[in-house]
Structure formats: C-alpha cells, structure tokens
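The complex is shown incomplete by one protein chain, all other protein chains being positioned as in the whole.
Up next, chain A:
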Amino acid sequence: MCQKLVQLMQGKIWVVQNPRGFPQRMALDLRFQLHPSLGIVISEPGDFSEQLHHNSLFNGLHVLLADDDDVNRAVTQKLLQKLGCTVTSVSSGFECLSAFSPSGPPHKVVLLDLHLPDLDGFEVAIRIRRLRSRSSWPSIIAMTSNASEDVWERIKQTGINGVVQKPILLQGIINELRRVLLLQANKTVL
C-alpha cells in the first residue's frame, strides 16, 4: 500500500536492514513541488526539504550571524541560506558591531552567540541597541547551549528578543525567527 502511494508520488521506498539482516525501518524518498506560502505551518519532524518549502517568509531576509566557532558558523549560515536568508557572518563581538555601518546591509535579525571571545553576547546586544534608534532596531536572537535561569534573566534585561538552543536545529531556528519577526512587524504597525 505504502509502495503504491509512494510510486504515485514518483518516489522511492525501501527497507533498511540492521546489521543482522532484519528489516529495521523504511526509508522514503519523496519530492515536493515548491509552493510559496505564508503563515504558520505546524510541521512534524519529518522530511527536511518539506520544511524548507513552507518558509518564503525568510526570502531575502538580512541576517547577521555572530559565532566564533568555524563549524557552528558554517552550519548555521547554510541553514539560514537554505531558508532564503541573506547572511553576513562574523566571528567576534567587535566585527558584529562594525557590521552595522550606514553603508552596510540592513540587518533585520542578529543571531548572536552568547560566548564570543572578545565581548560577551550580552554586552554586544546592549551596544547594538545604542547604535540605532528604536524604530530601526534589529531583532536579536541569542544562541546558547546553556538555557539556565540566570541566562534567561540576563537575556530579558539586555533587550534580546529570542533564544535558540545550540546545537541549532532547523525547526528551532524557523520557529524562533518566525516568532521574533511577527513581534517586530507588530511593533512597526503600532
């Protein structure tokens, strides 16, 4: 039955065996057409490419990514680009602040690692707020592996708008970006 459905969708389905030769699980290869759509989508953990197709909200979104770890930066940047974002990547607090020049791209969202080598993320957030007038404030999303109470408190105090837990997962960043952008849009309307 599954096989018939999958074949109608022009996909492939096969059984993956465990090392002992017993069927362990089914694997699926399906392709979906790109349909631009806005709005909230309840996504189940499942086909990765399906999640990407539902998010035209992020097309052309200017994101500034600040993370000093090469591996994290490469992965997060790619995640964001796959969502359609235009990403500027920096690896220190000072580079992050310098990226807010009048001639530079208009960053709408800053993805900020809280453990940067020169300035801590909270300090960077405070300084970003000082650089611009409230009407042109970017949204700031903190990235941290430690989501403890103290971290939460400081996040609230420094005007950071959101948090994602590291390691960054696609669904996590989609949810937080969406939430933060909605908040930003509502503020401008008011």
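Brief remarks follow.
Quick note on the criterion: contacts are C-beta pairs under 8 Å (C-beta built on N, C-alpha and C of every residue); 3 or more make two chains touch, one makes a residue touch a chain; residues count from 1.
The rule is simple: contacts and distances are computed from a predicted model.
For the chain that does not appear here, its UniProt entry gives the protein name "Histidine-containing phosphotransfer protein", which is one of "glutathione transferase", "Regulator of G-protein signaling 9", "Histidine-containing phosphotransfer protein" or "Thioredoxin-like fold".
Even with one chain removed from view, chain A keeps its contact list with that chain: residues 16-19, 24-25, 27-29, 45-49, 69-72, 74-75, 78-79, 82, 115, 145, 166-170.
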